[in-house]
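See below for the structure under consideration.
Missing here: one protein chain of the complex. Every other protein chain is in place.
Right after this comes chain A.
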Amino acid sequence: MASYDKEIIRDLIDGTLPWQSTKSIMSQYKDDDRFFKYIDILQERVKFNDQILLPIGEHLYIVAKKSEPQGERVVKCGCGHEFGHYTNNWKLNAVINVRDEEEEIAEIYPGRHSYDPDWMEIREFICPGCATLLEVEAAAPGYPIVFDFLPYLETFYRDWLGTELPAEPR
């Protein structure tokens, strides 16, 4: 089965791999060890030491905490800011900017590209630690904040990666 050098995976993440190579990776079956190489590279880049269990956004990770309570699975921004347990929606702990006024909408969608704020709003979720824009969602005004993704971590590790996830303390 295919397996690639860490350097290639690094270029893939950065989008600097030549298109032909990227395309050929896409057309193959997934390499067996991709996930762990991928996690290793991300781990080198984040500003915390907790073990990354699963990336859930460009700057967001579910991690197993090193500090107390040790092993607890929380969502962290790459800067280390903690958003709480992964089974809770991290967005509720982010700084939120809602674009529901003409002027603010026009900053992004000027003129005829604009939308009707009575029907839709854009919500931007920003990290309180480093001010990185972490996620954007479009919803009808009044619609609850969307919980994007609640993974079955144990199943994923056991059935897809073939390894057991260390238990989380109760």
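Keep in mind that, in the parts below, a residue touches a chain if its C-beta (ideal position, glycine included) is under 8 Å from a C-beta of that chain, and two chains touch if they have at least 3 such contacts; residues count from 1.
Please note the rule applied: contacts and distances are computed from a predicted model.
**Student:** Which protein name, taken from UniProt, belongs to the chain you can't see among "Anti-sigma factor antagonist", "4Fe-4S dicluster domain-containing protein", "ABC transporter permease" or "5-oxoprolinase"?
**Tutor:** From the choices "Anti-sigma factor antagonist", "4Fe-4S dicluster domain-containing protein", "ABC transporter permease" or "5-oxoprolinase", the unshown chain carries the UniProt name "5-oxoprolinase".
**Student:** Going by the contact rule already stated, which one of A:K6, A:K23, A:K66 or A:R158 would touch the omitted chain in the full complex?
**Tutor:** In the full complex, the listed residue that touches the missing chain is A:K23.
**Student:** Can you tell me which of A:D32, A:E58, A:E101 or A:E154 touches the chain that was removed from the display?
**Tutor:** That would be A:D32, which touches the missing chain.
**Student:** Footprint of the hidden chain on chain A, which residues?
**Tutor:** 1, 19, 23, 26-27, 29-30, 32, 160
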